[in-house]
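Below: the structure, in structure tokens.
Here the complex is missing one protein chain, while the rest keep their positions.
Right, subunit A next:
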Amino acid sequence: MKERLEALRQEALEQLQSVADATSLNDLRVQYLGKKGQLTEILRGMGALSAEERPVIGQVGNDVRAAIEAVITEKQEGFDRAATAHRLQAETIDVTLPGKAVNAGSIHPLNKVAQEIEDIFIGMGYTIAEGPEVETDFFNFEALNLPKNHPARDMQDSFYITDEILLRTHTSPVQIRTMKAMNGQTPVKVICPGKVYRRDDDDATHSFMFNQIEGLVIGPNIRMSDLKGTLLQFVQEMYGPQMQIRLRPSFFPFTEPSAEVDVTCAQCGGEGCRMCKHTGWIEILGCGMVHPKVLEHGGYDPKEVTGFAFGMGVERIALLKYDIDDIRHFYANDTKFLSQFAKM
């Protein structure tokens, strides 16, 4: 009987060796190990064995079953793997075709740049003050040391609505409103962003409506050197640590001393190029120490406090930052233009 079992093992393993598919494998499993299979058939003859032989032959029978089962399992796994591989092969797609578009919006480049500037100053401890776009002559001009008939009003041809009410020509009136609201308290540390309006004919570099961001700091001991330090910090955070600034004396009715601020030309790094007209510098800001008359109009004693103010055009910063050729693009709202600013 032992010989029969060994022969069965031999025969089964040989047949399993050459089995080619899962169905044939199952047929062999039934043929050898099924309830009516050949192994069962042989072991049915165990009853005729002696008590000594029975466990020995039983053991042999178990060994044969285990050996056959092991091969069948191994074979089965192989067939399963092949079947899976085949199925996955059939499921192959063209991964080079485009994905399903997710509609992405975009923040307007002017607001994007304005937010960037705001965030830098918020990080430096500033808050944001806003004021009306339709202003009184007093806040827009008089309180800023620009009395009626002042020649400097020429610099800012204005849209009047009545003799006393106009579209603000700069965000500076917000400075006066902020000072008045502070009631003589210091420190004042604000930036004032917003739309402003001037009677300019629109062209590639002029727009009758544009955006400004101004800053105002007032305290007991604010110096022009602090202004320089503040602007340097801003410029380096905005454009990179390699940037430098240069102040040139200038004139604004609401500051004295006043300065125009140039930054290192980002295009050429200060070497001189077409963009900076070969000077290495680009003008981006106006600034100065707050004029005593403006402090007085804001409710401060110019003997007790000093302050500095600065202002920049958001369009100009954005034009330079993105190398945009025409300011009118900002207001045409062509989606081919807007969508370019969807990046974070």
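Here, contacts are C-beta pairs under 8 Å (C-beta built on N, C-alpha and C of every residue); 3 or more make two chains touch, one makes a residue touch a chain; residues count from 1.
Throughout what follows, contacts and distances are computed from a predicted model.
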Options "sn-glycerol-3-phosphate transport system permease protein UgpE", "Sigma-70 family RNA polymerase sigma factor", "Phenylalanine--tRNA ligase beta subunit" or "Potassium-transporting ATPase KdpC subunit": UniProt name of the undisplayed chain: "Phenylalanine--tRNA ligase beta subunit"
Full-complex contact with the absent chain, from A:M1, A:A67, A:M182 or A:L338: A:L338
Touch with the omitted chain, as defined above, among A:P257, A:G272 or A:G299: A:P257
Where the missing chain touches subunit A, by residue: 97-98, 100-101, 103-108, 110-111, 115, 118, 121-128, 130, 132-136, 148-152, 154-155, 159-162, 165, 167, 187, 189, 195, 197, 199, 201, 208-209, 217, 219, 221-226, 228-230, 232-233, 246-251, 256-259, 289, 291-292, 306, 330-336, 338-339
